[in-house]
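Mind looking over this structure? Questions follow.
Each chain you see keeps its place in the complex, though not every chain is here.
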């Protein structure tokens, strides 16, 4: 496996543009984050997520740096990356307040895309709209580094028992 | 940059588990895909997307292999990855039928998550619900390799003129 990995990297270095290699560095550093910090999801590392949970206020905030690797063909953040940031932040709120042995899964997610994702970072905040016994409804918003809101979402999360 | 990249890879190889390195290989191969095939989005490469556009029927289908790197902490496909696959497939339909000089951006996306994303591949199909002059409404569905539907989405796409 080690040789295979080194060969692919060499191939990328030989054939990729300067932009490609900068993007690749971002991805590799993200992967290293995951390993070093023992994140439970690779995606948290890949996106360089910095997470702040406030259990009392029942909120979560996640900040990610932007990089060309997450852009779409219009060179703005891909809508799926916006969705990933929202789903993660919103799901984190739910999981942070659930009692031991319970876990949340996304049942439905509705996203309004408001402005292009550009700039240095995206900052996502999530909070609870409704806390039921079987479902929670969560609201999430993403802001750019210039303060502009780029997305607003609401989602339904199902509360299920973890398998032993 | 080359040295930096090699150092990070060495660090990952030294400190990562077998599972980590398999996941890393998937990501690096995906990155190489992007470079080799000159994809317009890194994400298309990273997710190993195989795309089939039918301009006559106005549909798009994209298949991606699953890999632990795209899973959430429950070890099923992250909802954001599902969203990325839907948004890409749905946006591709719109862009495939727009005349030269026009491009589509996602305005709103509503996703129903139906079943866990597990197995070998995910297969996404998208088709047009409404083709207006300023907006299009697109429907997308994702199926697992065992045939089970895992997600259903509808989205509004805005049609805008490309900047010259």
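Annotations
Each chain gets a letter, A and B, in the order it is written, and its residues are counted from 1.
Throughout what follows, a residue touches a chain if its C-beta (ideal position, glycine included) is under 8 Å from a C-beta of that chain, and two chains touch if they have at least 3 such contacts.
Quantities reported herein were computed from a predicted structural model and do not represent experimental measurements.
Of 4 total copies in the complete assembly of this structure file, 2 are presented in place.
Quick note on the criterion: only the chains that are shown with their structure count from here on.
When chain A is fitted to chain B on its Cα atoms, the angle of the rotation, on a 0 to 180 scale and to the nearest 5, is 180 degrees.
Residues 1-2, 4-6, 8-9, 11-13, 15-16, 18, 20-25, 27-29, 31-32, 34-36, 40-43, 46, 68-74, 78-81, 83-88, 91, 103, 105-113, 116 of chain B touch chain A in their complex.
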